[in-house]
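Since the structure comes first, as structure tokens, the remarks are kept for the end.
Missing here is one protein chain; the remaining ones are kept as they sit in the complex.
And then subunit A:
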Amino acid sequence: MTRVLEISGLTKGFTLHHLNNQIAAFDDISFTLDAGEFVLLKGANGAGKSTLLRTLYRSYVPQSGSITFQSSHGAIDLARAADVDIAHLRRTEIGFVTQFLLARPRVSAEAIVAEPLRLAGVPQDDALEQARQALAIFGVKQDLWRAYPTTFSGGEQQKVNLARALIVPQKLLLLDEPTASLDANARAALVNRLTELKAAGTAMIGVFHHPGDVEKLIDRVIDLTPDMIAQEERTDVAV
């Protein structure tokens, strides 16, 4: 298996200056991830699951440790990489799927979904066509494709968000509760798309409120509950 990620001694806490206080999130985490592998993060609320995903994406700045990512340009430590390199990797190799859509005023659903393709150089018409297909797959009604998602319901926004986040295949995909507020059909569409991406070699780390949704995809489980940071093989794990 080709190694995609090697995390070593990763530690994250938050300094709240106005309280003159430090809050620990997780301490000294180490694990690896290979191409096509799917790791489920589990742990109680506050165990640091989402914090870990955001630290890997560098929305959060780690305090110590390393995150070695095998990019198409060679190995790079995401904990220390320059902002401009991180921005480049986010456009090309590392995706982050949350349950929230960052909708922009006056931008249609199909334009939002097509945007990552356009930024990757796909011509406008082709990008829009692929975007419409993705919206259809996730069950967004055709009447809404040209509407502005700022006024959509939470579930519809989430479908637009998934269509956008998964439209360009990535080397590494970070999934932060992407099935929350989705109906059964959209959940099935999501699992299908993740299965396709996994088969194509995308490595994934995810947090799922209902891990049963992705049970068939899980290769390994990492429990972030303090004092229980352990890696478990898929076969005997109750998810």
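What we mean here is this: contacts are C-beta pairs under 8 Å (C-beta built on N, C-alpha and C of every residue); 3 or more make two chains touch, one makes a residue touch a chain; residues count from 1.
Just so it is clear, contacts and distances are computed from a predicted model.
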{"item": "Among \"NADH-quinone oxidoreductase subunit D\", \"Phosphonate C-P lyase system protein PhnK\", \"ABC transporter substrate-binding protein\" or \"Cell division protein FtsX\", UniProt-listed name of the chain not shown", "value": "\"Phosphonate C-P lyase system protein PhnK\""}
{"item": "Residue, one of A:R54, A:R132, A:R164 or A:R220, that touches the chain absent here", "value": "A:R54"}
{"item": "Touching the absent chain when the full complex is considered, from A:E6, A:D85 or A:E129", "value": "A:D85"}
{"item": "Touching residues on subunit A - with respect to the absent chain", "value": "14-18, 54, 58-64, 71, 73-74, 76-77, 79-89, 104-107, 115, 118-119"}
